[in-house]
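For this view, one protein chain was removed and the others were kept in their places.
Going in written order, the chains are labelled A and B, and every chain counts its residues from 1.
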Amino acid sequence: MVRIVAFRLVAAVITLLVASVVVYGAIYVAPGSPLSFLIGGHGATRQVIRQIEAEYHLNDSFPVAYVRWLGNGVHGNFGTSLVQHQSVSSLIEPRLTTTLFLVAYAALLIFVFGIGSGLLAALRPRRVGGAVVLVTTVAMAIPPFVWAVLLTTVFAVDLAWFPAIGNGSGFAGGLYHMTLPAVALAMVWLAYLSRITRAAVDDELGKEYVETARARGIPERYVFRKHVLRNAWIPISTVAGITVAGLIAGDAVIEVAFGLNGIGAYLVQSIEAKDFPVVQAIMMLLVGIFVVVNTLVDVGYAVADPRVRTSERR
Amino acid sequence: MIGKRAAGGRFTWRARSGSDRVYILCLVVLAIVIACTILAPLIAPYNPNQIFAGPIYQGPSVQHLFGTDGLGRDIFSRVLYGGRFTLLGATLIVGISSTAGLAVATASAWLGGRLDAAVSRALDVLFAFPGLLLAILTVSVFGPGFIAPVLALAVAYMPYMARLTRSVAIRERTKPYIDTCIVQGFSGMWICVRHLVPNLMPFVIVQATVSFGYAIIDLASLSFIGLGIQPPTADWGLMVSDGETGILAHHPEESLFSGLMIVVTVVAFVIAGERRGAVRGRYL
Partner (left out) sequence: MTEPLLRLVDVSLSLPTRNGMQPILDRISFTVHRGEAFGLVGESGSGKSMTARSITRLLPPGALLTGDASLAGRSTVTMSAKELRTVRSRQVQMIFQDPRAHIDPVRRMGDYLTEALVTNRGLARAEANRQVVDVLEAIGVTDARARLSQYPHELSGGLLQRMMIAAAIVAEPELLIADEPTTALDVTTQRGVVALLDALRRERGLTLIFITHDLDLAAAICDRTAVMYAGSVVEVQDSGKLHTQPMHPYSAALVAARPAFTSGLRPLTIPGAPASLAEAGPGCQFMPRCPYKVKQCESHRPRLEKSGQGSVACFRSGEIRDDLAKIASRSSHG
């Protein structure tokens, strides 16, 4: 068991390192010299040049430069924005709250309604099941940005129930402004989780060991909790990992669509403004979150399913 | 003598059987969409980039089937042309990633041993990058457009095909008909190409079909946030974004029709892929 966790941690670290190499190395792959690329469209004053060279250690060889850049990053120093002339971390921090709020909101919706509707569909197959399957198939095929547009059209413009753009202030304001974005972001994953849940629970309900428990007179509620859910949780939690990937990728799109001031929108803005230090920082942040969550899911999977533990010993 | 219904709760999952009609319908829809895209120059009533072909923000009418956008361009014509880069891009993405994935996986499964283990680890690492993020990174380096995102997404999709085909290839490799070939002295390469790969094709096709749908979504998303196809080119994703101002002015036609095209195409691909997989008894 410990071996599994250690293995996963090592894999996670390796992945992060590779990602960091890619993110850092991008400036070398770019057309032109790294320096000219970083300068981009910004004025090439001596001060700017010196700043870039210092932060990127361009005068050192690649491996050395990379390690020093990485060292800085680990300490939270992501360099200076070429546009705002402030430290990147100070620019990211406030926006990070918005993004985390949005993602958490979306995640909540996904788990509550996704798992909820899936369970309902499995337990009431005749009335609810078919409908849920149909709705989820269509819902899954509508990309988040189309959802954004749909929801905006119906709820923000036509019905004017929710605002179309902006962050909102404070918690309640945030909740209000973020509802449509959170729903748009969550929809595809909600539908997917619903299907997986329904399939998993339905599958479990038919399992022979569930029949055994019933045959021994064990109350249905207990059977459901201890056997059906416990086993169904395994495929459901795997989906949780994939969901995070989707949320991270979709988050940028949703933030742009709704004019939210989060790190996803900032990423896009920075690309357009050629503010590469910011781009790198946000990229690493996103990949980092993604890897961490996936690792947690993998470990959780091993905890939940004892069969995995033995099979891992190759 | 009394009758009694027994208790329990069990659902017979039946939707996957029958309904070949749905499969056919999807194929028909796809054929229509692809035909329209290819034949756009012949079918489109207006030049898609011609501004003020009609008054701005017109609703659907006889002259303008889908209405006009904020610059007076005919939305129907733009929608017809709008699928070109998206579909072409998705084709390239799926084509490249499938071929590369298949090649890598087959070689890895065939050669086995350390190479296989190394390839698995490498794939695991590749999985760490959500496709869209990799595409965004590529765009940040090479600028927005068509080729860069397509290549980036192809790289991001490759591990999915590779993982699938590798597990199937490993299973097939142990089968007797492969042993027969080995015993008869055929080279590994020949066996792979002539025997292994054809048996993997059904899985490849199903996965490719479904991936096509997701590739369309990713490309459209990229154009939506402005990092893909650039204006004034007609492109579905871009149109959804452009149409946002229209929505606020109570004229959602541009966004809705282009969005609808995306959804219909993606649904058709995904359902067709799933049905094909189920019909052949192999649900991925």
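Definition applied: contacts are C-beta pairs under 8 Å (C-beta built on N, C-alpha and C of every residue); 3 or more make two chains touch, one makes a residue touch a chain.
Just so we're clear, the structure is a prediction, and the values are computed from it rather than from any experiment.
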item: Among A:S33, A:Q47, A:S90 or A:T212, residue touching the chain not depicted; value: A:T212
item: Given A:T136, A:T179 or A:N231, the one touching the chain that is not displayed; value: A:N231
item: Contact footprint on chain A, counting only the chain that is left out; value: 207-209, 211-219, 222, 226-227, 230-231, 234, 304-307, 310
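Quick note on the criterion: only the chains that are shown with their structure count from here on.
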item: Residue numbers on chain B that touch chain A, as the complex places them; value: 8-13, 15, 121, 124-125, 128-133, 136-137, 139-142, 213, 217, 220-221, 224-227, 237, 240-241, 243-244, 247-248, 250, 252, 255-256, 259, 262-263, 266-267, 270-271
item: Contacting residues of chain A [partner chain B, same complex]; value: 11, 14-15, 18-19, 22-23, 26-27, 29-31, 37, 122-123, 125-126, 129-130, 133, 137-138, 140-146, 149-150, 152-153, 157-158, 164, 199, 202, 205-206, 214, 245-246, 248-250, 252-253, 256-257, 267-268, 270-272, 276, 279, 283, 286-287, 290-291, 294
